[in-house]
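Just one protein chain is left out here, and the rest sit where they should.
Our next item is subunit A:
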Amino acid sequence: MTTAIEFQAVQKSFGETAVISGMDMQVQQGERFVLVGSSGSGKTTSLKMMNRLEQPTAGQVLINGKPAQDYPLQKLRWMMGYVLQQIALFPNMTVAQNITLIPEMKGTPKAQLQQLADSLLDRVGLSPAKYRNRYPRELSGGEQQRVGILRAISSQPPIVLMDEPFSALDPISRKDLQDLVLDIHQQLHNTIVFVTHDMDEALKIGNRIGIMSDGQLLQAATPQEIAQHPANDFVRDFFKTSVAKNVYDRPVSQLLLAVTPLTDLSSQQQSAAGRLAEDAALRDVFQALSINENVEIIAQTGQSRGYLNRQLLLNYLSQNED
(Lines give C-alpha, C1' and ligand atoms only; values in the text may rest on other atoms or scores of the structure.)
Protein backbone atom coordinates (compact mmCIF):
# COMPACT_ATOMS: atom_id res chain seq x y z
CA MET A 1 0.00 0.00 0.00
CA THR A 2 1.22 3.50 -0.78
CA THR A 3 0.68 6.52 1.35
CA ALA A 4 -1.98 8.84 -0.08
CA ILE A 5 -1.73 11.55 2.56
CA GLU A 6 0.99 12.08 5.11
CA PHE A 7 1.34 14.73 7.84
CA GLN A 8 4.88 15.40 9.03
CA ALA A 9 5.06 17.42 12.26
CA VAL A 10 2.24 19.63 11.05
CA GLN A 11 1.37 22.65 13.17
CA LYS A 12 -1.35 25.19 12.60
CA SER A 13 -2.25 28.26 14.57
CA PHE A 14 -4.66 31.09 13.89
CA GLY A 15 -2.96 34.17 15.31
CA GLU A 16 -1.97 33.26 18.86
CA THR A 17 -4.21 30.23 19.12
CA ALA A 18 -2.62 26.91 18.28
CA VAL A 19 -5.14 24.57 16.65
CA ILE A 20 -2.85 21.73 15.63
CA SER A 21 0.24 21.22 17.74
CA GLY A 22 2.57 18.82 15.95
CA MET A 23 0.68 16.13 14.09
CA ASP A 24 2.05 13.03 12.33
CA MET A 25 -0.36 10.91 10.38
CA GLN A 26 -0.50 8.60 7.41
CA VAL A 27 -3.49 7.71 5.29
CA GLN A 28 -2.97 4.80 2.91
CA GLN A 29 -4.37 4.66 -0.59
CA GLY A 30 -7.81 3.04 -0.73
CA GLU A 31 -8.39 3.51 2.98
CA ARG A 32 -11.50 4.88 4.63
CA PHE A 33 -9.85 7.00 7.26
CA VAL A 34 -12.07 8.72 9.81
CA LEU A 35 -10.92 11.60 11.97
CA VAL A 36 -13.10 11.71 15.04
CA GLY A 37 -13.08 14.08 17.98
CA SER A 38 -15.13 16.68 19.79
CA SER A 39 -15.58 20.13 18.31
CA GLY A 40 -12.44 22.25 18.46
CA SER A 41 -10.19 19.21 18.41
CA GLY A 42 -8.67 20.30 15.08
CA LYS A 43 -10.09 17.60 12.84
CA THR A 44 -11.67 19.96 10.28
CA THR A 45 -8.54 22.11 10.14
CA SER A 46 -6.50 18.98 9.49
CA LEU A 47 -8.82 18.07 6.62
CA LYS A 48 -8.57 21.54 5.09
CA MET A 49 -4.79 21.39 5.10
CA MET A 50 -5.03 18.40 2.76
CA ASN A 51 -6.55 20.42 -0.12
CA ARG A 52 -4.79 23.63 0.94
CA LEU A 53 -7.90 25.50 2.05
CA GLU A 54 -5.62 26.09 5.03
CA GLN A 55 -1.83 26.32 5.06
CA PRO A 56 0.16 24.63 7.84
CA THR A 57 2.09 27.06 10.04
CA ALA A 58 4.91 24.54 10.28
CA GLY A 59 5.58 21.01 9.10
CA GLN A 60 4.62 19.40 5.86
CA VAL A 61 1.61 17.76 4.19
CA LEU A 62 2.52 15.20 1.53
CA ILE A 63 0.07 14.02 -1.10
CA ASN A 64 1.14 10.81 -2.82
CA GLY A 65 4.60 11.40 -1.42
CA LYS A 66 4.96 14.93 -2.79
CA PRO A 67 4.59 18.14 -0.74
CA ALA A 68 1.08 19.59 -1.26
CA GLN A 69 2.42 23.08 -1.99
CA ASP A 70 4.48 21.70 -4.90
CA TYR A 71 1.30 20.86 -6.83
CA PRO A 72 -0.41 23.50 -8.95
CA LEU A 73 -3.35 24.45 -6.74
CA GLN A 74 -6.05 23.57 -9.25
CA LYS A 75 -4.48 20.20 -10.03
CA LEU A 76 -4.23 19.38 -6.33
CA ARG A 77 -7.86 20.26 -5.73
CA TRP A 78 -9.08 18.35 -8.76
CA MET A 79 -7.39 15.29 -7.22
CA MET A 80 -9.67 15.59 -4.20
CA GLY A 81 -13.43 15.57 -4.00
CA TYR A 82 -14.84 17.68 -1.18
CA VAL A 83 -18.10 17.26 0.70
CA LEU A 84 -19.16 19.97 3.16
CA GLN A 85 -21.28 19.85 6.29
CA GLN A 86 -23.25 22.83 4.91
CA ILE A 87 -23.71 20.82 1.69
CA ALA A 88 -23.21 24.11 -0.22
CA LEU A 89 -24.79 23.18 -3.52
CA PHE A 90 -24.67 26.26 -5.76
CA PRO A 91 -28.22 27.61 -5.61
CA ASN A 92 -27.92 29.22 -9.05
CA MET A 93 -27.23 25.89 -10.75
CA THR A 94 -29.47 22.90 -11.40
CA VAL A 95 -28.76 19.52 -9.84
CA ALA A 96 -27.13 18.33 -13.07
CA GLN A 97 -25.00 21.47 -13.34
CA ASN A 98 -23.86 21.06 -9.75
CA ILE A 99 -22.92 17.42 -10.27
CA THR A 100 -20.94 18.02 -13.47
CA LEU A 101 -19.24 21.20 -12.31
CA ILE A 102 -15.71 19.81 -12.16
CA PRO A 103 -15.87 17.69 -15.35
CA GLU A 104 -17.22 20.80 -17.08
CA MET A 105 -14.30 22.90 -15.82
CA LYS A 106 -11.98 20.16 -17.03
CA GLY A 107 -13.47 20.56 -20.50
CA THR A 108 -15.67 17.49 -20.84
CA PRO A 109 -18.00 17.88 -23.87
CA LYS A 110 -21.54 18.95 -23.08
CA ALA A 111 -23.22 15.82 -24.42
CA GLN A 112 -21.15 13.66 -22.09
CA LEU A 113 -21.92 15.86 -19.11
CA GLN A 114 -25.62 15.18 -19.41
CA GLN A 115 -24.99 11.46 -19.60
CA LEU A 116 -22.63 11.58 -16.65
CA ALA A 117 -25.15 13.46 -14.51
CA ASP A 118 -27.89 10.98 -15.37
CA SER A 119 -25.80 7.89 -14.64
CA LEU A 120 -24.61 9.34 -11.33
CA LEU A 121 -28.15 10.28 -10.29
CA ASP A 122 -29.28 6.75 -11.15
CA ARG A 123 -26.53 5.33 -8.99
CA VAL A 124 -27.83 7.07 -5.84
CA GLY A 125 -31.46 6.29 -6.60
CA LEU A 126 -32.57 9.72 -7.74
CA SER A 127 -34.53 9.54 -10.99
CA PRO A 128 -32.60 11.66 -13.52
CA ALA A 129 -35.73 12.73 -15.40
CA LYS A 130 -37.20 14.03 -12.17
CA TYR A 131 -34.14 15.55 -10.57
CA ARG A 132 -31.65 16.73 -13.17
CA ASN A 133 -33.26 20.10 -13.85
CA ARG A 134 -34.34 20.85 -10.31
CA TYR A 135 -32.67 23.49 -8.22
CA PRO A 136 -31.09 22.61 -4.85
CA ARG A 137 -33.79 24.49 -2.91
CA GLU A 138 -36.37 22.03 -4.29
CA LEU A 139 -34.58 19.06 -2.65
CA SER A 140 -34.70 17.65 0.88
CA GLY A 141 -31.54 17.81 3.00
CA GLY A 142 -30.75 14.14 2.38
CA GLU A 143 -31.26 14.50 -1.36
CA GLN A 144 -29.09 17.59 -1.40
CA GLN A 145 -26.20 15.80 0.25
CA ARG A 146 -26.55 12.89 -2.15
CA VAL A 147 -26.03 15.42 -4.93
CA GLY A 148 -23.19 16.94 -2.87
CA ILE A 149 -21.45 13.55 -2.80
CA LEU A 150 -22.02 13.06 -6.54
CA ARG A 151 -20.51 16.48 -7.18
CA ALA A 152 -17.42 15.43 -5.25
CA ILE A 153 -16.92 12.12 -7.07
CA SER A 154 -18.11 13.09 -10.57
CA SER A 155 -14.60 13.29 -11.99
CA GLN A 156 -13.51 10.17 -10.07
CA PRO A 157 -10.86 11.84 -7.92
CA PRO A 158 -8.47 9.42 -6.17
CA ILE A 159 -9.16 11.11 -2.82
CA VAL A 160 -12.46 12.31 -1.34
CA LEU A 161 -12.53 14.59 1.70
CA MET A 162 -15.72 14.69 3.75
CA ASP A 163 -16.14 17.28 6.48
CA GLU A 164 -18.90 16.16 8.87
CA PRO A 165 -21.10 15.60 5.83
CA PHE A 166 -24.10 14.09 7.61
CA SER A 167 -24.20 15.85 10.97
CA ALA A 168 -27.03 18.17 9.90
CA LEU A 169 -29.23 15.37 8.58
CA ASP A 170 -31.98 13.32 10.20
CA PRO A 171 -31.02 9.80 11.46
CA ILE A 172 -32.69 7.96 8.58
CA SER A 173 -31.03 10.04 5.85
CA ARG A 174 -27.77 9.74 7.74
CA LYS A 175 -27.88 5.95 7.75
CA ASP A 176 -28.75 5.86 4.03
CA LEU A 177 -25.91 8.18 3.16
CA GLN A 178 -23.41 6.29 5.30
CA ASP A 179 -24.36 3.18 3.34
CA LEU A 180 -23.92 5.19 0.15
CA VAL A 181 -20.37 6.16 1.13
CA LEU A 182 -19.46 2.53 1.80
CA ASP A 183 -21.08 1.51 -1.46
CA ILE A 184 -19.21 4.13 -3.46
CA HIS A 185 -15.93 3.19 -1.83
CA GLN A 186 -16.45 -0.41 -2.78
CA GLN A 187 -17.03 0.58 -6.40
CA LEU A 188 -14.32 3.22 -6.81
CA HIS A 189 -11.67 2.02 -4.34
CA ASN A 190 -10.76 5.62 -3.66
CA THR A 191 -9.21 7.05 -0.51
CA ILE A 192 -11.80 8.62 1.76
CA VAL A 193 -10.94 10.94 4.62
CA PHE A 194 -14.03 11.44 6.71
CA VAL A 195 -14.39 13.86 9.62
CA THR A 196 -17.07 13.33 12.27
CA HIS A 197 -17.73 13.88 15.97
CA ASP A 198 -19.94 10.80 16.14
CA MET A 199 -18.12 7.62 17.23
CA ASP A 200 -20.91 5.40 15.90
CA GLU A 201 -20.49 6.95 12.49
CA ALA A 202 -16.72 6.65 12.72
CA LEU A 203 -17.02 2.97 13.54
CA LYS A 204 -19.39 2.39 10.67
CA ILE A 205 -17.46 4.27 8.00
CA GLY A 206 -13.81 3.86 8.90
CA ASN A 207 -11.50 0.97 8.41
CA ARG A 208 -9.02 3.14 10.30
CA ILE A 209 -9.92 5.78 12.83
CA GLY A 210 -7.88 8.69 14.12
CA ILE A 211 -8.99 10.08 17.46
CA MET A 212 -8.19 13.75 17.96
CA SER A 213 -8.26 15.96 21.01
CA ASP A 214 -6.91 19.48 21.55
CA GLY A 215 -5.02 19.58 18.29
CA GLN A 216 -3.35 16.22 18.75
CA LEU A 217 -3.84 12.87 17.12
CA LEU A 218 -4.05 10.49 20.10
CA GLN A 219 -4.34 7.23 18.24
CA ALA A 220 -4.82 6.13 14.66
CA ALA A 221 -5.69 2.47 14.31
CA THR A 222 -8.36 0.00 13.24
CA PRO A 223 -11.58 0.09 15.25
CA GLN A 224 -10.72 -3.23 16.75
CA GLU A 225 -7.32 -2.09 17.98
CA ILE A 226 -8.83 1.01 19.51
CA ALA A 227 -11.52 -1.02 21.23
CA GLN A 228 -9.09 -3.59 22.53
CA HIS A 229 -5.96 -1.54 23.09
CA PRO A 230 -6.81 2.11 23.57
CA ALA A 231 -3.68 4.28 23.61
CA ASN A 232 -4.70 6.07 26.82
CA ASP A 233 -7.59 6.68 29.17
CA PHE A 234 -8.94 9.52 27.09
CA VAL A 235 -9.30 7.27 24.05
CA ARG A 236 -10.90 4.56 26.17
CA ASP A 237 -13.41 6.97 27.68
CA PHE A 238 -14.12 8.68 24.40
CA PHE A 239 -14.76 5.34 22.78
CA LYS A 240 -17.02 4.20 25.61
CA THR A 241 -19.07 7.34 26.03
CA SER A 242 -19.46 7.78 22.34
CA VAL A 243 -21.02 4.41 21.62
CA ALA A 244 -24.76 4.04 22.00
CA LYS A 245 -25.98 4.69 25.56
CA ASN A 246 -28.12 1.62 25.94
CA VAL A 247 -25.98 -1.46 25.47
CA TYR A 248 -28.92 -3.38 23.94
CA ASP A 249 -29.20 -0.78 21.15
CA ARG A 250 -25.62 -1.16 19.97
CA PRO A 251 -25.07 -2.82 16.60
CA VAL A 252 -23.51 -6.25 16.56
CA SER A 253 -20.60 -4.83 14.57
CA GLN A 254 -19.47 -3.00 17.72
CA LEU A 255 -19.51 -6.19 19.73
CA LEU A 256 -17.32 -7.75 17.07
CA LEU A 257 -14.68 -5.07 17.71
CA ALA A 258 -14.18 -6.34 21.25
CA VAL A 259 -14.95 -10.03 20.83
CA THR A 260 -13.41 -12.53 18.45
CA PRO A 261 -16.25 -14.56 16.92
CA LEU A 262 -16.10 -18.34 16.50
CA THR A 263 -15.15 -19.77 13.16
CA ASP A 264 -14.49 -23.41 14.01
CA LEU A 265 -18.03 -24.75 14.12
CA SER A 266 -18.99 -28.09 12.69
CA SER A 267 -21.09 -28.04 9.56
CA GLN A 268 -24.01 -29.40 11.57
CA GLN A 269 -23.72 -26.50 14.04
CA GLN A 270 -23.39 -24.06 11.14
CA SER A 271 -26.59 -25.14 9.49
CA ALA A 272 -28.49 -24.96 12.80
CA ALA A 273 -27.31 -21.38 13.48
CA GLY A 274 -29.51 -18.32 13.14
CA ARG A 275 -28.39 -15.44 10.89
CA LEU A 276 -28.26 -11.72 11.56
CA ALA A 277 -26.91 -8.67 9.68
CA GLU A 278 -23.98 -6.88 11.36
CA ASP A 279 -26.02 -3.70 11.91
CA ALA A 280 -28.68 -5.58 13.91
CA ALA A 281 -28.99 -4.47 17.55
CA LEU A 282 -27.75 -6.58 20.45
CA ARG A 283 -31.34 -7.23 21.61
CA ASP A 284 -31.91 -9.04 18.29
CA VAL A 285 -28.90 -11.22 19.11
CA PHE A 286 -30.48 -12.09 22.49
CA GLN A 287 -33.66 -13.08 20.78
CA ALA A 288 -31.84 -15.19 18.19
CA LEU A 289 -29.69 -16.90 20.84
CA SER A 290 -32.78 -17.76 22.91
CA ILE A 291 -33.79 -20.00 20.03
CA ASN A 292 -30.47 -21.09 18.45
CA GLU A 293 -27.16 -22.19 19.97
CA ASN A 294 -25.18 -20.01 17.56
CA VAL A 295 -25.87 -16.97 15.42
CA GLU A 296 -23.98 -16.21 12.23
CA ILE A 297 -23.22 -12.49 11.63
CA ILE A 298 -23.37 -11.38 7.99
CA ALA A 299 -21.42 -8.33 6.84
CA GLN A 300 -23.00 -5.82 4.46
CA THR A 301 -20.98 -7.30 1.67
CA GLY A 302 -22.79 -10.61 2.31
CA GLN A 303 -19.73 -12.36 3.72
CA SER A 304 -19.84 -14.17 7.03
CA ARG A 305 -18.08 -12.46 9.93
CA GLY A 306 -18.19 -15.55 12.12
CA TYR A 307 -20.49 -16.98 14.82
CA LEU A 308 -21.61 -15.77 18.25
CA ASN A 309 -22.83 -17.96 21.10
CA ARG A 310 -24.37 -17.16 24.50
CA GLN A 311 -21.00 -17.28 26.24
CA LEU A 312 -19.41 -14.67 24.01
CA LEU A 313 -22.43 -12.39 24.40
CA LEU A 314 -22.47 -12.60 28.20
CA ASN A 315 -18.73 -12.07 28.27
CA TYR A 316 -19.11 -8.82 26.30
CA LEU A 317 -21.98 -7.62 28.52
CA SER A 318 -19.98 -8.21 31.69
CA GLN A 319 -17.13 -6.05 30.34
CA ASN A 320 -19.37 -3.25 29.14
CA GLU A 321 -21.68 -2.73 32.09
CA ASP A 322 -22.21 0.95 32.64
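Here is the rule we go by: a contact is a pair of C-beta atoms (placed from the backbone, for glycine too) under 8 Å apart; a residue touches a chain by one contact, two chains touch by 3 or more; residues count from 1.
Here is the rule we use: contacts and distances are computed from a predicted model.
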item: Chain left out of the displayed complex - its UniProt protein name, from "K(+)-transporting ATPase subunit F", "VWA domain containing CoxE-like protein", "Sulfur carrier protein" or "Glycine/betaine ABC transporter permease"; value: "Glycine/betaine ABC transporter permease"
item: Omitted-chain contact residue, chosen from A:2, A:17, A:39 or A:92; value: A:92
item: Residue touching the undisplayed chain, where the options are A:38, A:74 or A:140; value: A:74
item: Of A:18, A:62, A:84 or A:257, the one touching the omitted chain in the full complex; value: A:84
item: Footprint left on subunit A by the chain that the document does not show; value: 51, 53, 73-78, 80, 82, 84, 86-88, 90-93, 101-102, 105, 151, 161
